[in-house]
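Here's the structure we're looking at; comments come further down.
A single protein chain has been omitted; all remaining protein chains appear in their positions.
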Amino acid sequence: MSLTYEDVQEILKIIDQSSTRELHIEVDDFKLIVRKYDADGSPATAMPAATPAAPPEPSAASPAPAAVAAESAAADSAPPSDTAVALESPLSGTFYRAPAPGADPFVEEGDEVRRGDTVCILDVMKVMNTLKAPCDGVVARIPVENAEAVGAGRPVMWFEPR
Amino acid sequence: MSLTYEDVQEILKIIDQSSTRELHIEVDDFKLIVRKYDADGSPATAMPAATPAAPPEPSAASPAPAAVAAESAAADSAPPSDTAVALESPLSGTFYRAPAPGADPFVEEGDEVRRGDTVCILDVMKVMNTLKAPCDGVVARIPVENAEAVGAGRPVMWFEPR
Amino acid sequence: MLRRVLIANRGEIAVRVIRACRELGIETVAVYSEADRDSLHVRLADKAACIGPPQATRSYLNAGSLIGAAMYVKADGIHPGYGFLAENAAFSDECAAAGVKFVGPTGHAIRRMADKAVARAVAAEAGVPTVPGSDGKAVDADGLAAVAGKIGYPVLIKAAAGGGGRGMMLAETPDRLSRNALSAQAEAQAAFGDSSIYLEKYIGNARHVEVQVLGDGRGGVVHVGERDCSMQRRHQKLVEEGPCPVIAPALRKGLHEAAVSLAASVDYEGAGTVEFLVDLDADAFYFIEMNTRIQVEHPVTEMLTGVDLVREQLLVAGGEGLSLRQKDVKLRGHAIECRVNAEDGARNFMPSPGTLSAYVAPGGPGVRVDSHCYAGYAVPPYYDSMIAKVVVWAPDRAQAIDRMRAALAGYVIDGIPSTVPFHLSLLDSEAFRTNAFNTQWLEKNIERVMPQENTAA
Partner (left out) sequence: MLRRVLIANRGEIAVRVIRACRELGIETVAVYSEADRDSLHVRLADKAACIGPPQATRSYLNAGSLIGAAMYVKADGIHPGYGFLAENAAFSDECAAAGVKFVGPTGHAIRRMADKAVARAVAAEAGVPTVPGSDGKAVDADGLAAVAGKIGYPVLIKAAAGGGGRGMMLAETPDRLSRNALSAQAEAQAAFGDSSIYLEKYIGNARHVEVQVLGDGRGGVVHVGERDCSMQRRHQKLVEEGPCPVIAPALRKGLHEAAVSLAASVDYEGAGTVEFLVDLDADAFYFIEMNTRIQVEHPVTEMLTGVDLVREQLLVAGGEGLSLRQKDVKLRGHAIECRVNAEDGARNFMPSPGTLSAYVAPGGPGVRVDSHCYAGYAVPPYYDSMIAKVVVWAPDRAQAIDRMRAALAGYVIDGIPSTVPFHLSLLDSEAFRTNAFNTQWLEKNIERVMPQENTAA
């Protein structure tokens, strides 16, 4: 299927007029991935996003639009320290940092927690499972973006025990 | 399920009255395999049978009936000589030595054949495929019983080329 | 009500009977040959018995093993399905002798319908027209010309012991009669060991139309509409549909009444099918034969009426009687069945047993699939090649064809060739869509419907 420059312009216009902040279309050998940025340069997703965008991804059929971004690779998979304790996702699901869309996150990096405090939510098939801090300590790192899909066993938060 | 001596007697009576020459029942741990013999001692099946019955098979739950017989193992799988040529079954199916039930077999051991002569039938899903002699020669051995199920690649006849 | 039924069959019909039993709360016992250990009916039944080696003659056709197994598990009924022993009068009698209810007619009733001459006589007595000819009776060389002259040419010469088209010859003119009769006799002798032949008027432009009946065994018979099974290849039905789309209401009524009258005259018990040839040129119909069992294509009728035919079989056999009267039978819309076989349509319908590497049956509105297949199942080479029956219902025939097309196009069968491409091609043919076909059309047009590959098998 051939696509003209005008076609892409048309598609981008639609996105610009809609509330869409991110666009992802792959058909046959055509691939178009776009994210709109807010004024401060961070990707404007509905939920706060922690990972900065990676460099533009090459794409076979698409002209280069303003803000083509590759998927953020999970770069921070290593423990932040030798003593850090991981909170691993018990099941595959979607990771949420806040109790509801628009609400404040349960914890931020640097926050103190007590063992058993709710620190995030794992959505498995629309059932919201609260995950608890595994120890008293400080949130050392949150290597997963809000609303990101995580596999079972993946560390979703690191804690420095106290 | 418990089975009394009378039950087995009853079952055997039915077989005796029917035209059945062979009986095979396995349910749970009950196993009963019976073949009726003709006066000459050969198993009386509807199609001529080449393989003599093997010794009685031990069976957990069944009392020993008159003629319990194990399935005849394909004992004659080795070539009859170094020069013998095999006719292998091209597909899985049922092997028939005669063109119709009750008819004479196409060939017997010792018969002379010409390359291309029809020597047997392979029934694959009710489609009758005729198999041909692979060479001029003599039928050296027929290692498969009439009406036996054969897998693809199994030798069904051996020929001594001439 | 029957309490525990042994299903003396395999494949989709065994699965079908198990389902009907389960709905009625009847326990089920499957039987299987050593080649069928992994078959679906074995898994679905409450209990299963191995009845011998793969060859049907030593397992599914072995009456002793089947009755013995039924006695061992204390079954009070045996359902024969179709094929195998379903129309074997001796088996029906042996079941009765063993005290196990055969789900179907008595041996006596099966025998009467199996013998062509007797069946024709029964039909004639019930006022049902039969194809003009020698009334199924053997004709010797001397009588040939007289009989043929009486019924008019062309005439069909048929083997008395025959079936499946073997020993059948056409004589279009008197000068071909003796020669073709000799050929037919020779072929009949070779195929059946019996050279007897009989004559019938040849009806070239015909439809095969059959009426489904249900009898309570006490003279009460209802019909459940008719099916048209004219799309045949080598006398094998490939597509069936209902109602018959080319007959006038009066002819349809005549067919239904004839079928009921015939079945009632023999106090027919259970499900049966009365087959007719409808002469498209003469607007007339003739009785061919009666099948004294459930048929492969019975779901067409079930889709049209909502009547569960196997349930009715079980109710009658269990002494409950039929659950419906004639006035309860209401037909709606149109139904089509395609038999999906493990055969390669592009290579002369060569059988293609083997393992289904992927398998996803179609579903959705108006689509029914009766099958014993599943992903990973190995279709064995020992029995018939049927993988599934796909049956669709829609408000009218055109929509039913579209629905069947969509269902088959979405049918995932990987690993072995099937007749799905053949059916898709047939559904698209002008002749099928416009009803411009008769019983001979497919045979004559098979190359147009399904071009053969130029590869050696």
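Observations
Labels A, B and C are assigned to the chains in the order they are written; within every chain, residues are numbered from 1.
Going forward, a contact is a pair of C-beta atoms (placed from the backbone, for glycine too) under 8 Å apart; a residue touches a chain by one contact, two chains touch by 3 or more.
Everything numeric in this text was worked out from a predicted model, so none of it was measured.
Counted over the whole complex, the shown chains touched by the missing one are A, C.
Across C:G99, C:P395 or C:P451, the residue that sits in touch with the chain not pictured is C:P395.
Touching the missing chain, out of C:V5, C:I18 or C:V296, is residue C:I18.
Within chain A, the residues in touch with the undisplayed chain are 1, 3, 7, 10-11, 14-15, 17-20, 22-28, 30, 32, 45-47, 71, 91-94, 99-100, 102-103, 123-127, 147-149.
Against the chain not shown here, chain C presents residues 15-16, 18-20, 22-25, 40, 43-44, 299, 302-303, 306, 308, 310, 330, 332-333, 358-371, 374-376, 393-395, 399, 402-403, 405-407, 409-410, 412.
The working rule: only the chains that are shown with their structure count from here on.
Arrangement of the chains shown, judged by which pairs touch: an irregular graph that fits none of the line, ring, star or complete shapes. Across the assembly, the mean Cα position most removed from that of chain C is the one of A. Remark: chain B and chain C have CA centroids separated by 31 Å (rounded to whole angstrom).
Listed for chain A are no residues, as none touches two or more other chains.
Looking at chain C, no residue sits in touch with two or more other chains.
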